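Okay, structure first, notes after.
Note that one protein chain of the assembly has been removed; the remaining protein chains are unaltered in position.
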(Lines give C-alpha, C1' and ligand atoms only; values in the text may rest on other atoms or scores of the structure.)
Protein backbone atom coordinates (compact mmCIF):
# COMPACT_ATOMS: atom_id res chain seq x y z
CA UNK A 1 0.00 0.00 0.00
CA UNK A 2 2.81 2.40 -0.73
CA UNK A 3 0.62 4.31 -3.18
CA UNK A 4 -1.76 5.01 -0.36
CA UNK A 5 1.00 6.27 1.92
CA UNK A 6 2.29 8.49 -0.83
CA UNK A 7 -1.11 10.16 -1.15
CA UNK A 8 -1.38 10.62 2.60
CA UNK A 9 2.10 12.15 2.74
CA UNK A 10 1.33 14.59 -0.08
CA UNK A 11 -1.97 15.59 1.46
CA UNK A 12 -0.45 16.08 4.92
CA UNK A 13 2.25 18.39 3.60
CA UNK A 14 -0.39 20.26 1.64
CA UNK A 15 -2.66 20.58 4.67
CA UNK A 16 0.19 21.88 6.81
CA UNK A 17 1.13 24.38 4.12
CA UNK A 18 -2.43 25.60 3.70
CA UNK A 19 -2.97 25.98 7.42
CA UNK A 20 0.36 27.75 8.12
CA UNK A 21 -0.96 31.30 7.74
CA UNK A 22 -3.86 30.48 10.05
CA UNK A 23 -1.65 28.86 12.68
CA UNK A 24 1.02 31.55 12.51
CA UNK A 25 -1.53 34.31 12.90
CA UNK A 26 -3.24 32.46 15.75
CA UNK A 27 0.05 32.09 17.62
CA UNK A 28 0.81 35.74 17.13
CA UNK A 29 -2.61 36.83 18.35
CA UNK A 30 -2.16 34.79 21.54
CA UNK A 31 1.42 35.83 22.21
CA UNK A 32 2.34 38.21 24.99
CA UNK A 33 6.00 38.87 24.55
CA UNK A 34 7.54 37.50 21.40
CA UNK A 35 10.56 39.06 19.79
CA UNK A 36 13.51 36.79 19.33
CA UNK A 37 12.45 33.28 20.35
CA UNK A 38 10.88 30.64 18.17
CA UNK A 39 7.77 30.25 20.28
CA UNK A 40 6.24 33.12 22.26
CA UNK A 41 7.70 33.81 25.70
CA UNK A 42 4.28 34.31 27.24
CA UNK A 43 0.65 33.77 26.27
CA UNK A 44 -2.27 36.15 26.64
CA UNK A 45 -5.85 36.74 25.61
CA UNK A 46 -5.51 40.45 26.13
CA UNK A 47 -5.37 41.25 22.40
CA UNK A 48 -8.78 39.72 21.97
CA UNK A 49 -10.02 41.55 25.07
CA UNK A 50 -8.77 44.85 23.65
CA UNK A 51 -10.25 44.09 20.25
CA UNK A 52 -13.66 43.14 21.56
CA UNK A 53 -13.80 46.34 23.58
CA UNK A 54 -13.00 48.43 20.53
CA UNK A 55 -16.23 49.97 19.30
CA UNK A 56 -14.59 50.66 15.92
CA UNK A 57 -14.26 46.92 15.40
CA UNK A 58 -17.91 46.24 16.14
CA UNK A 59 -19.00 49.12 13.99
CA UNK A 60 -16.90 47.92 11.08
CA UNK A 61 -18.20 44.38 11.52
CA UNK A 62 -21.81 45.52 11.62
CA UNK A 63 -21.28 47.66 8.50
CA UNK A 64 -19.93 44.61 6.71
CA UNK A 65 -22.84 42.51 7.91
CA UNK A 66 -25.31 45.15 6.76
CA UNK A 67 -23.84 45.55 3.30
CA UNK A 68 -23.46 41.81 2.79
CA UNK A 69 -26.96 40.95 4.01
CA UNK A 70 -28.54 43.59 1.86
CA UNK A 71 -26.67 42.70 -1.30
CA UNK A 72 -27.07 38.93 -0.91
CA UNK A 73 -30.81 39.19 -0.29
CA UNK A 74 -31.11 41.58 -3.22
CA UNK A 75 -29.34 39.29 -5.65
CA UNK A 76 -31.14 36.16 -4.47
CA UNK A 77 -34.59 37.72 -4.77
CA UNK A 78 -33.93 39.42 -8.08
CA UNK A 79 -32.30 36.33 -9.55
CA UNK A 80 -34.99 33.89 -8.35
CA UNK A 81 -37.66 36.09 -9.85
CA UNK A 82 -35.84 36.33 -13.17
CA UNK A 83 -35.03 32.61 -13.27
CA UNK A 84 -38.63 31.59 -12.69
CA UNK A 85 -39.89 33.93 -15.37
CA UNK A 86 -37.32 32.62 -17.81
CA UNK A 87 -37.79 28.94 -16.96
CA UNK A 88 -41.57 29.15 -17.16
CA UNK A 89 -42.21 31.62 -19.96
CA UNK A 90 -39.05 31.88 -22.04
CA UNK A 91 -37.14 28.63 -21.57
CA UNK A 92 -35.25 29.02 -24.84
CA UNK A 93 -33.99 32.47 -23.79
CA UNK A 94 -32.10 31.06 -20.82
CA UNK A 95 -28.76 31.49 -22.56
CA UNK A 96 -29.12 35.27 -22.46
CA UNK A 97 -29.71 35.24 -18.73
CA UNK A 98 -26.64 33.07 -18.38
CA UNK A 99 -24.55 35.39 -20.51
CA UNK A 100 -25.51 38.47 -18.52
CA UNK A 101 -25.06 36.69 -15.20
CA UNK A 102 -21.58 35.53 -16.13
CA UNK A 103 -20.20 38.92 -17.21
CA UNK A 104 -19.18 39.99 -13.68
CA UNK A 105 -17.05 36.86 -13.50
CA UNK A 106 -14.68 38.36 -16.08
CA UNK A 107 -14.61 41.87 -14.64
CA UNK A 108 -12.17 42.38 -11.77
CA UNK A 109 -13.10 44.73 -8.94
CA UNK A 110 -10.69 47.46 -9.99
CA UNK A 111 -12.16 47.52 -13.46
CA UNK A 112 -15.79 47.73 -12.39
CA UNK A 113 -14.82 50.45 -9.92
CA UNK A 114 -13.67 52.67 -12.81
CA UNK A 115 -17.03 52.60 -14.57
CA UNK A 116 -18.99 53.05 -11.35
CA UNK A 117 -16.89 56.06 -10.36
CA UNK A 118 -17.15 57.51 -13.88
CA UNK A 119 -20.92 57.45 -13.74
CA UNK A 120 -21.83 58.09 -10.16
CA UNK A 121 -19.22 60.72 -9.32
CA UNK A 122 -20.61 63.06 -11.97
CA UNK A 123 -24.31 62.27 -11.77
CA UNK A 124 -27.06 63.54 -9.51
CA UNK A 125 -27.25 60.21 -7.79
CA UNK A 126 -24.52 60.83 -5.24
CA UNK A 127 -24.01 57.36 -3.84
CA UNK A 128 -20.22 57.29 -4.01
CA UNK A 129 -18.87 56.90 -0.50
CA UNK A 130 -22.17 55.48 0.77
CA UNK A 131 -23.06 51.84 1.46
CA UNK A 132 -25.53 51.91 -1.43
CA UNK A 133 -22.93 51.85 -4.17
CA UNK A 134 -21.22 49.02 -2.34
CA UNK A 135 -24.47 47.08 -2.08
CA UNK A 136 -25.14 47.54 -5.79
CA UNK A 137 -21.68 46.50 -6.85
CA UNK A 138 -21.61 43.56 -4.42
CA UNK A 139 -24.95 42.38 -5.73
CA UNK A 140 -23.40 42.30 -9.21
CA UNK A 141 -20.18 40.69 -7.97
CA UNK A 142 -21.94 37.61 -6.57
CA UNK A 143 -24.38 37.30 -9.46
CA UNK A 144 -22.49 34.55 -11.33
CA UNK A 145 -22.38 32.35 -8.24
CA UNK A 146 -25.99 32.94 -7.30
CA UNK A 147 -27.05 32.28 -10.88
CA UNK A 148 -25.13 29.01 -11.03
CA UNK A 149 -26.32 27.88 -7.62
CA UNK A 150 -29.97 28.48 -8.44
CA UNK A 151 -29.69 27.11 -11.95
CA UNK A 152 -28.03 23.90 -10.84
CA UNK A 153 -30.65 23.19 -8.23
CA UNK A 154 -33.48 24.02 -10.61
CA UNK A 155 -31.91 21.58 -13.02
CA UNK A 156 -31.44 18.82 -10.42
CA UNK A 157 -35.03 18.90 -9.23
CA UNK A 158 -36.33 18.89 -12.80
CA UNK A 159 -38.30 22.09 -12.34
CA UNK A 160 -40.20 22.20 -15.63
CA UNK A 161 -41.70 18.78 -15.08
CA UNK A 162 -42.57 19.48 -11.43
CA UNK A 163 -44.40 22.63 -12.47
CA UNK A 164 -46.21 20.75 -15.23
CA UNK A 165 -47.24 18.01 -12.82
CA UNK A 166 -48.51 20.57 -10.31
CA UNK A 167 -50.44 22.40 -13.02
CA UNK A 168 -52.13 19.25 -14.23
CA UNK A 169 -53.18 18.68 -10.63
CA UNK A 170 -54.81 22.09 -10.61
CA UNK A 171 -52.17 24.49 -9.31
CA UNK A 172 -51.51 27.88 -10.86
CA UNK A 173 -47.94 28.65 -11.96
CA UNK A 174 -47.32 30.89 -8.96
CA UNK A 175 -48.73 28.28 -6.61
CA UNK A 176 -46.55 25.61 -8.22
CA UNK A 177 -43.45 27.74 -7.76
CA UNK A 178 -44.12 28.38 -4.09
CA UNK A 179 -45.37 24.95 -3.01
CA UNK A 180 -43.30 22.66 -5.19
CA UNK A 181 -40.20 24.35 -6.59
CA UNK A 182 -39.00 26.72 -3.87
CA UNK A 183 -38.93 24.16 -1.02
CA UNK A 184 -36.87 21.84 -3.19
CA UNK A 185 -34.25 24.34 -4.27
CA UNK A 186 -33.84 25.91 -0.82
CA UNK A 187 -30.66 23.97 -0.17
CA UNK A 188 -29.08 25.17 -3.38
CA UNK A 189 -30.12 28.74 -2.65
CA UNK A 190 -28.64 28.55 0.84
CA UNK A 191 -25.37 27.23 -0.58
CA UNK A 192 -25.25 30.19 -2.94
CA UNK A 193 -25.95 32.50 0.00
CA UNK A 194 -23.11 31.07 2.10
CA UNK A 195 -20.68 31.15 -0.82
CA UNK A 196 -21.55 34.79 -1.45
CA UNK A 197 -21.12 35.68 2.22
CA UNK A 198 -17.68 34.08 2.35
CA UNK A 199 -16.67 35.94 -0.79
CA UNK A 200 -17.98 39.33 0.26
CA UNK A 201 -16.47 39.25 3.73
CA UNK A 202 -13.04 39.23 2.11
CA UNK A 203 -13.83 41.86 -0.53
CA UNK A 204 -11.47 44.83 -0.40
CA UNK A 205 -10.95 46.35 -3.85
CA UNK A 206 -14.46 47.74 -4.35
CA UNK A 207 -14.78 48.77 -0.71
CA UNK A 208 -11.49 50.65 -0.81
CA UNK A 209 -12.02 52.32 -4.18
CA UNK A 210 -15.71 53.16 -3.93
CA UNK A 211 -16.19 54.14 -0.30
CA UNK A 212 -12.82 53.89 1.45
CA UNK A 213 -12.77 55.47 4.89
CA UNK A 214 -16.22 57.01 4.45
CA UNK A 215 -17.90 53.71 5.22
CA UNK A 216 -15.41 51.54 7.05
CA UNK A 217 -16.14 47.85 6.45
CA UNK A 218 -14.26 45.09 8.26
CA UNK A 219 -11.65 44.88 5.49
CA UNK A 220 -11.06 48.64 5.45
CA UNK A 221 -10.79 48.68 9.23
CA UNK A 222 -8.30 45.81 9.06
CA UNK A 223 -6.28 47.63 6.42
CA UNK A 224 -6.06 50.69 8.59
CA UNK A 225 -4.85 48.59 11.54
CA UNK A 226 -2.14 46.98 9.42
CA UNK A 227 0.52 49.47 10.33
CA UNK A 228 -0.44 49.52 14.03
CA UNK A 229 -0.02 46.86 16.71
CA UNK A 230 0.66 43.52 15.03
CA UNK A 231 -0.84 41.41 17.80
CA UNK A 232 -4.09 43.31 17.75
CA UNK A 233 -4.23 43.02 13.97
CA UNK A 234 -3.66 39.28 14.30
CA UNK A 235 -6.72 39.10 16.50
CA UNK A 236 -8.78 40.88 13.84
CA UNK A 237 -7.47 38.56 11.14
CA UNK A 238 -8.28 35.53 13.29
CA UNK A 239 -11.80 36.81 13.84
CA UNK A 240 -12.13 37.07 10.07
CA UNK A 241 -10.76 33.55 9.57
CA UNK A 242 -13.25 32.26 12.12
CA UNK A 243 -16.13 33.82 10.21
CA UNK A 244 -14.86 32.16 7.02
CA UNK A 245 -14.49 28.84 8.83
CA UNK A 246 -18.05 28.94 10.11
CA UNK A 247 -19.49 29.94 6.76
CA UNK A 248 -17.52 27.38 4.74
CA UNK A 249 -18.21 24.71 7.37
CA UNK A 250 -21.94 25.30 6.94
CA UNK A 251 -21.47 25.35 3.20
CA UNK A 252 -19.96 21.87 3.21
CA UNK A 253 -22.79 20.57 5.39
CA UNK A 254 -25.24 21.86 2.80
CA UNK A 255 -23.37 20.43 -0.11
CA UNK A 256 -23.35 16.90 1.26
CA UNK A 257 -26.58 15.48 -0.03
CA UNK A 258 -26.69 12.07 1.67
CA UNK A 259 -26.35 13.19 5.23
CA UNK A 260 -29.74 14.38 6.39
CA UNK A 261 -31.59 11.82 4.37
CA UNK A 262 -29.80 9.02 6.14
CA UNK A 263 -30.76 10.37 9.52
CA UNK A 264 -34.39 10.48 8.59
CA UNK A 265 -34.58 6.95 7.30
CA UNK A 266 -32.76 5.64 10.36
CA UNK A 267 -35.44 7.15 12.51
CA UNK B 1 -70.37 8.83 -29.58
CA UNK B 2 -66.69 9.24 -28.98
CA UNK B 3 -65.40 10.72 -25.76
CA UNK B 4 -62.03 12.14 -26.72
CA UNK B 5 -61.66 13.74 -30.13
CA UNK B 6 -58.56 15.01 -31.84
CA UNK B 7 -58.95 16.67 -35.21
CA UNK B 8 -56.08 17.66 -37.47
CA UNK B 9 -53.65 18.33 -34.64
CA UNK B 10 -50.41 19.91 -35.87
CA UNK B 11 -47.22 20.81 -34.08
CA UNK B 12 -43.90 22.01 -35.44
CA UNK B 13 -40.59 22.66 -33.75
CA UNK B 14 -38.77 24.99 -36.08
CA UNK B 15 -38.92 23.32 -39.49
CA UNK B 16 -39.53 19.90 -38.04
CA UNK B 17 -43.09 18.68 -38.06
CA UNK B 18 -43.59 16.64 -34.89
CA UNK B 19 -47.33 16.11 -35.20
CA UNK B 20 -48.58 16.03 -38.75
CA UNK B 21 -52.33 16.30 -39.00
CA UNK B 22 -53.31 13.80 -36.33
CA UNK B 23 -56.96 12.91 -35.85
CA UNK B 24 -58.54 10.19 -33.77
CA UNK B 25 -61.48 9.40 -31.56
CA UNK B 26 -61.55 7.42 -28.33
CA UNK B 27 -64.59 5.94 -26.62
CA UNK B 28 -65.27 6.38 -22.92
CA UNK B 29 -63.50 3.82 -20.79
CA UNK B 30 -61.21 2.71 -23.59
CA UNK B 31 -57.53 1.91 -23.00
CA UNK B 32 -55.54 3.02 -25.98
CA UNK B 33 -51.80 3.00 -26.58
CA UNK B 34 -49.64 5.28 -28.67
CA UNK B 35 -46.85 3.02 -29.83
CA UNK B 36 -43.68 4.11 -31.57
CA UNK B 37 -39.96 4.70 -31.37
CA UNK B 38 -38.52 7.65 -29.50
CA UNK B 39 -38.94 10.81 -31.50
CA UNK B 40 -42.06 9.61 -33.33
CA UNK B 41 -44.19 12.28 -31.69
CA UNK B 42 -46.12 10.07 -29.26
CA UNK B 43 -45.00 11.96 -26.15
CA UNK B 44 -45.63 15.32 -27.81
CA UNK B 45 -49.13 14.17 -28.67
CA UNK B 46 -49.73 13.12 -25.07
CA UNK B 47 -48.38 16.44 -23.82
CA UNK B 48 -50.65 18.31 -26.23
CA UNK B 49 -53.65 16.56 -24.72
CA UNK B 50 -52.35 17.45 -21.23
CA UNK B 51 -51.93 21.09 -22.23
CA UNK B 52 -48.19 21.14 -21.54
CA UNK B 53 -47.48 21.59 -25.23
CA UNK B 54 -49.48 24.15 -27.17
CA UNK B 55 -50.51 22.84 -30.57
CA UNK B 56 -50.14 24.99 -33.67
CA UNK B 57 -53.36 23.90 -35.33
CA UNK B 58 -56.30 21.58 -34.83
CA UNK B 59 -58.65 20.91 -31.95
CA UNK B 60 -58.89 18.64 -28.94
CA UNK B 61 -62.16 17.94 -27.18
CA UNK B 62 -63.15 15.79 -24.23
CA UNK B 63 -66.81 14.79 -23.74
CA UNK B 64 -67.89 17.38 -26.29
CA UNK B 65 -66.05 20.21 -24.59
CA UNK B 66 -63.32 21.95 -26.56
CA UNK B 67 -60.19 22.03 -24.39
CA UNK B 68 -57.73 23.15 -27.05
CA UNK B 69 -57.01 26.50 -25.41
CA UNK B 70 -57.57 25.55 -21.80
CA UNK B 71 -54.60 25.67 -19.38
CA UNK B 72 -53.59 22.25 -18.00
CA UNK B 73 -55.00 22.91 -14.59
CA UNK B 74 -58.51 23.32 -15.96
CA UNK B 75 -58.52 20.30 -18.25
CA UNK B 76 -59.39 17.66 -15.63
CA UNK B 77 -56.77 15.33 -16.95
CA UNK B 78 -54.50 13.07 -14.93
CA UNK B 79 -50.97 12.32 -16.01
CA UNK B 80 -48.16 10.06 -14.92
CA UNK B 81 -44.76 11.25 -16.11
CA UNK B 82 -41.94 9.03 -17.23
CA UNK B 83 -39.81 10.41 -14.38
CA UNK B 84 -42.92 10.37 -12.12
CA UNK B 85 -42.29 14.04 -11.20
CA UNK B 86 -43.12 13.35 -7.56
CA UNK B 87 -42.63 16.40 -5.36
CA UNK B 88 -39.47 15.58 -3.37
CA UNK B 89 -40.40 17.85 -0.48
CA UNK B 90 -43.70 16.12 0.19
CA UNK B 91 -44.60 12.76 1.73
CA UNK B 92 -46.62 10.14 -0.08
CA UNK B 93 -49.82 11.44 1.52
CA UNK B 94 -48.98 15.04 0.66
CA UNK B 95 -48.14 14.14 -2.91
CA UNK B 96 -51.41 12.29 -3.37
CA UNK B 97 -53.37 15.04 -1.65
CA UNK B 98 -51.78 17.91 -3.58
CA UNK B 99 -54.37 17.99 -6.35
CA UNK B 100 -57.29 17.90 -3.91
CA UNK B 101 -55.72 20.73 -1.96
CA UNK B 102 -55.32 22.83 -5.09
CA UNK B 103 -58.94 22.21 -6.05
CA UNK B 104 -60.07 22.76 -2.45
CA UNK B 105 -61.93 19.46 -2.42
CA UNK B 106 -63.45 18.10 0.79
CA UNK B 107 -63.08 14.69 2.41
CA UNK B 108 -59.42 14.82 1.57
CA UNK B 109 -58.36 12.47 4.35
CA UNK B 110 -60.81 9.69 3.52
CA UNK B 111 -60.20 9.97 -0.20
CA UNK B 112 -56.46 9.69 0.26
CA UNK B 113 -56.86 6.68 2.54
CA UNK B 114 -59.14 5.02 0.04
CA UNK B 115 -56.68 5.66 -2.77
CA UNK B 116 -53.74 4.36 -0.75
CA UNK B 117 -55.69 1.14 -0.15
CA UNK B 118 -56.72 0.79 -3.78
CA UNK B 119 -53.20 1.20 -5.02
CA UNK B 120 -51.45 -0.79 -2.31
CA UNK B 121 -49.34 1.85 -0.62
CA UNK B 122 -50.27 1.02 2.97
CA UNK B 123 -47.39 1.51 5.37
CA UNK B 124 -45.43 4.10 3.43
CA UNK B 125 -47.89 7.00 3.76
CA UNK B 126 -45.38 9.21 5.55
CA UNK B 127 -42.33 8.35 3.50
CA UNK B 128 -40.65 10.80 1.17
CA UNK B 129 -40.26 9.91 -2.50
CA UNK B 130 -36.52 9.20 -2.20
CA UNK B 131 -37.25 6.56 0.46
CA UNK B 132 -39.44 4.55 -1.92
CA UNK B 133 -38.57 1.89 -4.46
CA UNK B 134 -39.14 2.57 -8.14
CA UNK B 135 -42.34 0.56 -8.15
CA UNK B 136 -43.70 2.40 -5.12
CA UNK B 137 -42.87 5.77 -6.64
CA UNK B 138 -44.76 4.67 -9.71
CA UNK B 139 -47.81 3.81 -7.60
CA UNK B 140 -47.71 7.19 -5.87
CA UNK B 141 -47.62 8.93 -9.23
CA UNK B 142 -50.59 6.87 -10.37
CA UNK B 143 -52.52 7.52 -7.15
CA UNK B 144 -51.80 11.23 -7.37
CA UNK B 145 -53.28 11.36 -10.85
CA UNK B 146 -56.28 9.11 -10.15
CA UNK B 147 -57.51 10.73 -6.96
CA UNK B 148 -58.96 13.70 -8.86
CA UNK B 149 -61.08 11.29 -10.93
CA UNK B 150 -59.79 12.80 -14.16
CA UNK B 151 -61.71 12.48 -17.41
CA UNK B 152 -58.65 10.99 -19.08
CA UNK B 153 -55.58 9.35 -17.62
CA UNK B 154 -52.36 9.93 -19.55
CA UNK B 155 -49.42 7.60 -18.96
CA UNK B 156 -46.07 8.59 -20.47
CA UNK B 157 -43.87 5.48 -20.55
CA UNK B 158 -44.60 5.00 -16.86
CA UNK B 159 -42.99 1.60 -16.62
CA UNK B 160 -39.79 2.13 -18.59
CA UNK B 161 -37.60 2.75 -15.54
CA UNK B 162 -38.61 -0.44 -13.75
CA UNK B 163 -37.16 -3.92 -13.95
CA UNK B 164 -38.93 -6.68 -15.83
CA UNK B 165 -40.65 -8.37 -12.91
CA UNK B 166 -42.14 -5.26 -11.29
CA UNK B 167 -43.08 -4.10 -14.73
CA UNK B 168 -45.19 -7.19 -15.35
CA UNK B 169 -47.04 -6.91 -12.06
CA UNK B 170 -47.66 -3.18 -12.51
CA UNK B 171 -49.02 -3.79 -16.00
CA UNK B 172 -51.68 -6.06 -14.53
CA UNK B 173 -52.27 -3.59 -11.73
CA UNK B 174 -52.77 -0.65 -14.09
CA UNK B 175 -55.14 -2.68 -16.22
CA UNK B 176 -57.11 -3.75 -13.14
CA UNK B 177 -57.47 -0.22 -11.79
CA UNK B 178 -58.35 1.11 -15.22
CA UNK B 179 -61.17 -1.44 -15.55
CA UNK B 180 -62.33 -0.88 -11.97
CA UNK B 181 -62.58 2.89 -12.37
CA UNK B 182 -63.63 2.65 -16.03
CA UNK B 183 -61.27 5.49 -16.83
CA UNK B 184 -60.38 6.50 -20.36
CA UNK B 185 -56.65 5.96 -20.63
CA UNK B 186 -53.99 6.91 -23.12
CA UNK B 187 -50.73 5.07 -22.67
CA UNK B 188 -47.47 5.88 -24.42
CA UNK B 189 -44.79 3.26 -24.93
CA UNK B 190 -42.14 2.02 -27.30
CA UNK B 191 -42.57 -1.57 -26.13
CA UNK B 192 -44.93 -3.45 -28.45
CA UNK B 193 -45.42 -6.35 -26.04
CA UNK B 194 -46.55 -3.95 -23.33
CA UNK B 195 -48.91 -2.30 -25.80
CA UNK B 196 -50.40 -5.68 -26.77
CA UNK B 197 -50.97 -6.71 -23.16
CA UNK B 198 -52.64 -3.52 -22.02
CA UNK B 199 -54.58 -1.95 -24.83
CA UNK B 200 -58.05 -2.11 -26.27
CA UNK B 201 -56.68 -0.34 -29.29
CA UNK B 202 -53.22 0.59 -30.48
CA UNK B 203 -52.11 3.57 -32.56
CA UNK B 204 -48.75 2.92 -34.18
CA UNK B 205 -46.98 6.23 -34.72
CA UNK B 206 -44.04 7.14 -36.90
CA UNK B 207 -42.59 10.54 -37.82
CA UNK B 208 -45.56 12.50 -36.54
CA UNK B 209 -48.29 10.48 -38.27
CA UNK B 210 -50.40 7.50 -37.26
CA UNK B 211 -49.34 4.57 -39.41
CA UNK B 212 -52.07 2.19 -38.33
CA UNK B 213 -54.79 1.95 -35.71
CA UNK B 214 -56.56 -1.15 -34.52
CA UNK B 215 -56.99 -3.79 -31.87
CA UNK B 216 -53.84 -5.59 -30.75
CA UNK B 217 -54.95 -8.58 -32.78
CA UNK B 218 -55.37 -6.61 -36.02
CA UNK B 219 -52.11 -4.81 -35.53
CA UNK B 220 -50.34 -8.09 -34.91
CA UNK B 221 -51.91 -10.24 -37.59
CA UNK B 222 -52.65 -7.65 -40.28
CA UNK B 223 -49.96 -4.97 -40.41
CA UNK B 224 -50.82 -2.59 -43.21
CA UNK B 225 -47.37 -1.37 -44.14
CA UNK B 226 -43.72 -2.08 -43.90
CA UNK B 227 -43.17 0.19 -40.90
CA UNK B 228 -45.83 -1.47 -38.76
CA UNK B 229 -44.72 -4.95 -39.80
CA UNK B 230 -41.14 -4.06 -38.97
CA UNK B 231 -42.07 -2.59 -35.63
CA UNK B 232 -44.40 -5.36 -34.48
CA UNK B 233 -42.87 -8.71 -33.64
CA UNK B 234 -40.26 -10.40 -35.75
CA UNK B 235 -41.96 -10.44 -39.14
CA UNK B 236 -40.01 -11.67 -42.14
CA UNK B 237 -40.29 -8.80 -44.58
CA UNK B 238 -39.41 -9.57 -48.17
CA UNK B 239 -39.75 -7.63 -51.36
CA UNK B 240 -42.00 -9.02 -54.04
CA UNK B 241 -39.14 -10.16 -56.25
CA UNK B 242 -37.21 -11.72 -53.37
CA UNK B 243 -40.14 -13.90 -52.39
CA UNK B 244 -40.97 -14.70 -55.99
CA UNK B 245 -37.39 -15.89 -56.40
CA UNK B 246 -37.57 -18.13 -53.31
CA UNK B 247 -40.80 -20.02 -53.91
CA UNK B 248 -41.23 -22.87 -56.37
CA UNK B 249 -44.88 -22.21 -57.30
CA UNK B 250 -46.36 -19.53 -59.51
CA UNK B 251 -46.29 -16.34 -57.44
CA UNK B 252 -49.39 -14.17 -57.64
CA UNK B 253 -49.13 -11.37 -55.07
CA UNK B 254 -48.69 -7.88 -56.46
CA UNK B 255 -47.81 -5.72 -53.46
CA UNK B 256 -44.25 -4.33 -53.35
CA UNK B 257 -43.49 -5.97 -49.96
CA UNK B 258 -44.78 -9.03 -48.18
CA UNK B 259 -44.71 -9.85 -44.47
CA UNK B 260 -44.70 -13.38 -43.11
CA UNK B 261 -44.93 -14.25 -39.44
CA UNK B 262 -42.16 -16.71 -38.42
CA UNK B 263 -44.61 -19.06 -36.68
CA UNK B 264 -46.87 -19.37 -39.74
CA UNK B 265 -44.22 -21.20 -41.70
CA UNK B 266 -43.97 -24.98 -41.33
CA UNK B 267 -40.73 -26.79 -41.84
CA UNK B 268 -39.87 -30.39 -42.76
CA UNK B 269 -36.65 -32.25 -43.08
CA UNK B 270 -35.67 -33.02 -46.64
CA UNK B 271 -37.28 -36.20 -48.01
CA UNK B 272 -39.93 -36.43 -45.29
CA UNK B 273 -42.26 -34.11 -47.17
CA UNK B 274 -45.82 -35.39 -46.86
CA UNK B 275 -47.79 -34.93 -50.06
CA UNK B 276 -48.83 -31.72 -51.72
CA UNK B 277 -49.73 -28.40 -50.19
CA UNK B 278 -52.71 -26.74 -51.69
CA UNK B 279 -52.95 -23.03 -51.03
CA UNK B 280 -49.35 -22.84 -49.91
CA UNK B 281 -46.03 -21.83 -51.34
CA UNK B 282 -43.08 -24.13 -50.86
CA UNK B 283 -39.41 -23.47 -50.76
CA UNK B 284 -36.19 -25.11 -49.62
CA UNK B 285 -33.17 -23.98 -47.67
CA UNK B 286 -30.59 -24.77 -45.05
CA UNK B 287 -30.62 -24.07 -41.28
CA UNK B 288 -27.92 -21.54 -40.48
CA UNK B 289 -28.63 -20.79 -36.84
CA UNK B 290 -30.83 -22.13 -34.10
CA UNK B 291 -31.74 -20.22 -30.91
CA UNK B 292 -33.92 -21.42 -28.07
CA UNK B 293 -35.84 -18.91 -26.05
CA UNK B 294 -38.14 -20.58 -23.56
CA UNK B 295 -40.97 -22.34 -25.33
CA UNK B 296 -39.99 -21.21 -28.79
CA UNK B 297 -37.20 -22.43 -31.07
CA UNK B 298 -36.13 -19.95 -33.73
CA UNK B 299 -34.36 -21.04 -36.88
CA UNK B 300 -32.61 -18.84 -39.39
CA UNK B 301 -33.05 -20.55 -42.75
CA UNK B 302 -30.97 -19.56 -45.70
CA UNK B 303 -33.10 -19.66 -48.84
CA UNK B 304 -31.00 -18.72 -51.85
CA UNK B 305 -29.37 -15.52 -50.64
CA UNK B 306 -32.14 -14.55 -48.19
CA UNK B 307 -32.49 -15.43 -44.51
CA UNK B 308 -35.96 -16.35 -43.33
CA UNK B 309 -36.90 -16.83 -39.68
CA UNK B 310 -39.05 -19.78 -38.70
CA UNK B 311 -40.40 -20.23 -35.16
CA UNK B 312 -41.54 -23.58 -33.79
CA UNK B 313 -42.84 -24.65 -30.44
CA UNK B 314 -40.24 -26.42 -28.39
CA UNK B 315 -41.20 -30.12 -28.61
CA UNK B 316 -39.01 -32.54 -26.74
CA UNK B 317 -35.90 -33.68 -28.54
CA UNK B 318 -37.53 -33.71 -31.89
CA UNK B 319 -35.91 -30.74 -33.50
CA UNK B 320 -33.53 -29.93 -36.23
CA UNK B 321 -29.91 -28.91 -36.15
CA UNK B 322 -27.78 -26.29 -37.74
CA UNK B 323 -26.68 -27.37 -41.20
CA UNK B 324 -29.79 -29.49 -41.91
CA UNK B 325 -31.44 -29.07 -45.29
CA UNK B 326 -35.18 -28.33 -44.95
CA UNK B 327 -38.34 -27.77 -46.94
CA UNK B 328 -40.56 -24.80 -46.06
CA UNK B 329 -44.30 -24.49 -46.47
CA UNK B 330 -45.80 -21.01 -46.40
CA UNK B 331 -49.60 -20.76 -46.40
CA UNK B 332 -50.77 -18.21 -48.96
CA UNK B 333 -53.17 -16.60 -46.49
CA UNK B 334 -50.27 -15.82 -44.19
CA UNK B 335 -48.43 -13.84 -46.81
CA UNK B 336 -49.52 -10.35 -45.82
CA UNK B 337 -49.26 -7.80 -48.59
CA UNK B 338 -47.83 -4.45 -47.46
CA UNK B 339 -48.43 -1.09 -49.07
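The letters A and B name the chains in turn, as written, and every chain counts its residues from 1.
Rule of thumb we're sticking to: a residue touches a chain if its C-beta (ideal position, glycine included) is under 8 Å from a C-beta of that chain, and two chains touch if they have at least 3 such contacts.
The criterion applied here is as follows: contacts and distances are computed from a predicted model.
Considering only "Pyruvate:ferredoxin (Flavodoxin) oxidoreductase", "ABC transporter permease subunit", "SigE family RNA polymerase sigma factor" or "Envelope stress response membrane protein PspC", the record for the omitted chain gives "ABC transporter permease subunit", by its UniProt protein name.
Every shown chain that the unseen chain touches in the whole complex is listed here: A. Screening A:8, A:49 or A:186 for touch with the missing chain picks out A:8. Subunit A meets the missing chain through residues 3-4, 6-8, 10-11, 14-15, 17-22, 24-25, 27-28, 35-38, 74-75, 77-79, 81-82, 84-86, 88-90, 100, 103-104, 106-119, 121, 136-137, 139-140, 143, 198-199, 201-205, 208-209, 212, 219, 222-223, 226, 230, 233-234, 237, 240-241, 244-245, 248-249, 251-252.
The criterion applied here is as follows: only the chains that are shown with their structure count from here on.
Mean C-alpha positions place subunit A and subunit B at a centre distance of 53 Å. Against subunit B, the residues of subunit A that register as touching in their complex are 157-158, 161-162, 164-172, 175, 179-180, 183-184, 261, 264-265. Interface of subunit B with subunit A (complex): residues 50-52, 71-73, 75, 77-79, 81, 83, 85, 87-89, 98-99, 102-103, 128, 130-131, 144-145, 148.
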